[in-house]
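Here the complex is missing one protein chain, while the rest keep their positions.
Chain IDs A and B follow the sequence of writing; residue 1 opens each chain.
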Amino acid sequence: MLTIKNLEASIEGKQILKGLNLEIKPGEVHAIMGPNGSGKSTLASVLAGREDYEVTGGSVTFNDQDLLEMPAEERAREGLFLAFQYPVEIPGVSNMNFLKAAVGEIRKHKGLEPLSAKDFLKLVKEKSALVELDGQLANRAVNEGFSGGEKKRNEIFQMAMLEPSLAILDETDSGLDIDALRIVSEGVNALRSPERSFVVITHYQRLLDYIVPDFVHVLYKGKIVKSGTKELALELEERGYDWIKEETAQAGA
Amino acid sequence: MTSDDIIDEITNREYEFGFTTNIESDKAPAGLNEDIIRLISAKKNEPEWLLQWRLEAFAIWQKMTEPNWAHVSYVKPDFQAISYYAAPKKKAKLNSLDELDPELRKTMDKLGISLEEQKRLHGVAVDFVMDSVSVATSFKEKLGELGIIFCSMSEAIQEHPDLVKKYLGTVVPRTDNFYAALNSAVFTDGSFCYIPKGVKCPMELSTYFRINEGGTGQFERTLVVADEESYVSYLEGCTAPQRDENQLHAAVVELISMRDAEIKYSTVQNWYPGDKEGKGGVFNFVTKRGLCDGDRSKISWTQVETGSAITWKYPSCILKGDHSVGEFYSVAVTNNMQQADTGTKMLHIGRNTKSTIISKGISAGNSQNSYRGLVHINKSAQNARNFSQCDSLLMSDTCGAHTFPYIEIKNKTAKVEHEATTSKIGEDQIFYCLQRGLDEEQAISMIVNGYAKEVLNKLPMEFAVEAQKLLAISLEGSVG
Partner (left out) sequence: MEATVTITAKDKFLALVEQHEKLPHVVGARKVLSQLDMPNTRMEDWRYTRTGKIGTEDWKMATSKTNPDISSFLIPGLEAKHLVIVDGQYREDLSELKNLVGISIETTTLVNDEQHQYQHFFEALGAALITTRIQVDIAPHVEIKDKLHIIHVTTEHQVLSQPYITIDAGKSSKAHFVESFVSIGEHHAFTNRTLRIQVAENASFTLDKIQSETDAHYLMNEDRIHVAGDGRFTINTLTIDGGWVRNNLHISFGGQNAEANLHGIYLPRKKQHIDNHTLVDHRVPHCNSNELYKGLLNDHATGVFNGKVYVQPNAQKTNAFQSNANILLSDDAQMNTKPELEIYADDVKCSHGTTTGQLDEDALFYLKARGLGEESARRLLTSAFINDVLDKVENDNIRNYVVSQLITRELLIA
């Protein structure tokens, strides 16, 4: 589904990703962990097509297409979804109108008829229940005045509405208390399917107790330096990142 | 496509309502002197007192100079090159809308204000002012049953001279400013509305102003009087066809709200803004003022300004009655070479008076958009309250957004708060929308409409839809 080869990217002249490789097949859940500043969020932004980042090398194919050639909205319509670490507030634009437009665009792209108002509302009701999102929030402006937990739940709700084939969760667990973490995770788990893949970016193992990954990768200094299964995450939780740093340093030497 | 490209594309859009109507016109020779004023007054068969009132205004005007404090620059109009009177020749007394000139009907259809449709869908009574003479008035009988007078100013002068004489010029005196004096001397028509005591007007009253005749000035005069405990919502919409020479519009609107009465006055203005180079377009120098005369009276101004080459407009409230309330909600969009200097004045005189100002400016292209507002708390205004929020959104690096609030406080019990922000349209907001599959044009449209929502929400439903459409035309192209 997604193949990343030797990806290099920089922001304001500073190299962040330095030859990253990753292969994701349909239905897989990959966790990407790593210490602060290792390039986790950069990877998410580059995949989603944020223009601030400059891709300086490598390639990314998504469903046999060159992802890096597509503008951001095209990537979204092709089924790539980013749950933002810091969801932005858009004053005055109601969540409902926003989603209606987004769902409309994505359906149009897929060659589907627009949803009737009735069907759309039905879908909203169904999907918002997934993340226990208050019906009131759906009518408020996008993320405006939402608590941290509400913003993250809203991201998962949007994901449920847009039904992407690849979802990237960028530190979705940051700033969540234990109840919110459970709700968000259950929402994600409900969306797992043999066709849908996930990239879960997180600093802590905690989230992976709820969203159990098929693979765990450690990102350090812009590269994936270690890959394993969920046990790797537990080991990282126990031993921290220092041993990875040492290993990398030794390998480099 | 980057947001710059989109803004470029939008900037290239032509004025959608630029068409002229081929109706023979009865036009006075250009120039302004006492004879022209006598001609206007005679043509309209006016009483002697009004002619004298006009002549006095003319004398006042001649002693005045054009104001130059606004943040706009333009070539001053040649007041002797303007024709001060233009009436469609096929002037008809209509018994029903079917008798309307087919050309006029087409114009109205293009404007999307088909009378029947409006009648049927919204129950709106429309007083359509084409150039200077009111040609069609609807719903008159229904309003008549409630004692509501809603007619053209010319008709009011003939039919209700006492009311006109009592209130005309009481809120905006002839000496008020250069353009108000000019208007008082040469106004040709406009609307008059009187809501009797205790009557809540059951429908939105609506007037469409439209400048049609080339080289004519438009000097409308509107007077709305809401007697004690009454309520009226009044809508004013404006469009002008595309013309190369600048056209002058200097209207005067006076509102009087008595004890426990409320007037809600909404404007959607999309006069021709001129072309991309700033050629042509309407000069809109308007004086709008409301008097909250009695206790607990209320006046609320809502405006969506997308048109005109130059806008100079400050709908104001004189809060004289105790507990009276003034509100001003405004969205002003400028693009290309447009210049807008608009805002409000809230004059607190009575006790416990309250005012709210919400102003949202949007600047694009090479335009200049200024908010200018005055909050004055008089010594007598015990416990006055004001809250002002003035935001500016910038869409290009060649436009300007300016905020000039004047706050004068002479009573310590006042509580006055003013906030203003200026910022660029948020790139992270646009990216968020893109990531959800919207294109940049949709993203900008959505963000801009969201930004202006607080004001758009104050408009009556049918106007809000049109206003959103106008914002789209002015900024986002086909989106809407």
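We take it that contacts are C-beta pairs under 8 Å (C-beta built on N, C-alpha and C of every residue); 3 or more make two chains touch, one makes a residue touch a chain.
If you're wondering where the values come from, they're calculated on a predicted model, not measured in any experiment.
**Q** Among the chains you can see, which ones touch the chain that has been omitted?
**A** Within the full complex, the chain left out of view touches B.
**Q** May I ask which residue of B:83, B:359 or B:403 touches the chain that does not appear here?
**A** The missing chain is touched by B:403.
**Q** Quick one: say which of B:62, B:421 or B:457 touches the chain that got left out.
**A** The missing chain is touched by B:421.
**Q** Please give every residue of chain B in contact with the chain that is not shown.
**A** So the residues of chain B touching the missing chain come out as 69, 392, 394-424.
Please note the rule applied: only the chains that are shown with their structure count from here on.
**Q** For chain A and chain B, what's the span in angstrom between their mean Cα positions?
**A** 49
**Q** Residue numbers of chain B touching chain A in their complex, please.
**A** That would be residues 1, 426, 428-429, 431-440, 442, 446-447, 449-454 of chain B.
**Q** In the complex formed with chain B, which residues of chain A make contact?
**A** Residues in contact with chain B: 48-51, 71-73, 75-77, 81-82, 84, 87-93, 97-99, 101-102, 105-106, 109, 141-142, 158, 162.
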